[in-house]
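Take a look at the following structure, please.
And then subunit A:
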Amino acid sequence: MKQYAYYPGCSMDSTAVTYKKSFEYIASKIGLVMKEIPDWNCCGSTAAHTKNEKMAYALSARNIAIAEEELPGLDIVTPCASCYSRLKYASYVGKNDEAKRQEIEEVLRRSFKAEAEVLNFLDLFEDPEIQEAIKEKLHRNLEGLNVACYYGCLMSRPREITGETDPENPMKMDEIIELTGAKAIAWDYKTECCGASHQVDAPEHARELIDRIFRNAQANGADVIVTACPLCNMNLDMREAEINKNFGRKYNIPVFQFTELIAIAMGASAADCGIHQHFFPAFDVINEVVKTGAKKAAAEAKAEAKKDPLKDGPIVVGKAGR
Partner candidate 1 sequence: MSIKKDDNWEPKILAFCCNWCTYTGADLAGLNRMKYPENVRTIRVPCSSRVNPQFILRAFQKGADGVLVCGCHPGDCHYATGNYFTRRRFMLMQRLLEYNGIDPKRFQAKWISGSEAAKFRDTVTEVSAQIKALGPNTKFVAPHYDNALQAKEGGAE
Partner candidate 2 sequence: MEKILNREEGKLLADRIAKEANVALDECYQCGKCSAGCPMANSYDLMPRQIVHLMHLGDMDTVMKSKTIWLCASCHTCVERCPHDIDIPTLIEKSRMEAQKRGISAQRNVRLFNDIFMETVRGFGKSQEVILEGAYNVTSGRLLQDMANVPQMLKKDIVRPELNSVQDKEDIRRIMKECEEGGAVK
């Protein structure tokens, strides 16, 4: 299987604990090798490019430069939408603006070729080889779970940076999540902004953004929302209860990282992907689906075994193909 240079980003080591756990579970099951970029640093995120453009490029480019030097030939993968956007911008500028590339190289005092591709987790899980490997390891079917895939802004916009062909209705995560047997519902707030760091520095203005996302997910029949970004996830998960309280809502939509659902479908326990570490209670809904799925799979396997008298051995629970 293809190897990747890994840029976890600062949140992966702290708030994005469920993202980290579930991803590590999947990687270990399918034998995915992620080589962490040695001594990586913060990409600068939103703050750097509101202050100093050169600093924003340089902080991100340092990571690409180290990866190119230490992990030559590997694509760089990052789980965070914001890191992805910043690294991708640096890479884009390095690729398309020779003068700026040289300037960045100068301040880094490292060679910055801008040759390594920058990928997000959705790009990674789009790889047919990885998808095949996941399919082989599937042990549960999450059928019956209606999932609203939330992409946020930076995975798809601006399209010249991300290369997304349909920023209004991206489908990558939907396709990945449907591997689990769950249904990725059509909804309209896939790429609406969650407010990002404004949830901290301008909460009085930004909370309504989260409310609107939950409202649309609920209106379209979502049981859960899945994200592919530590910050989006935290903004939704951590504030759902507060929204319910302050806005007088009754949302009951747990928020997962998409990797959590995949890990669960692959047989991970609640502890394996940190279901108990959610802010908004998430265990019940997923437990329900898993139980129903198991019963159904058992019944099907039984029926199958009856149909085929030659088939013997223990009843295999799972591998219920879609």
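One rule holds in what follows: contacts are C-beta pairs under 8 Å (C-beta built on N, C-alpha and C of every residue); 3 or more make two chains touch, one makes a residue touch a chain; residues count from 1.
For anyone wondering why these and not others, all candidates are chains of the complex that A comes from, given by their letters.
This structure is a prediction, so every number in the text was calculated from the model and none was measured.
Novice: Hey, among 1 or 2, which one's touching subunit A in this complex?
Specialist: By the stated definition of touch, the match is candidate 2.
Novice: If we count contacts the way the header does, which residues on subunit A are in touch with candidate 2 in the complex?
Specialist: These residues of subunit A touch candidate 2: 10-11, 13-15, 17, 39-42, 44-55, 57-59, 62, 99-100, 103, 107-108, 153-154, 157-159, 167-168, 191-193, 195-198, 200-206, 208-209, 212, 238, 276-277, 279.
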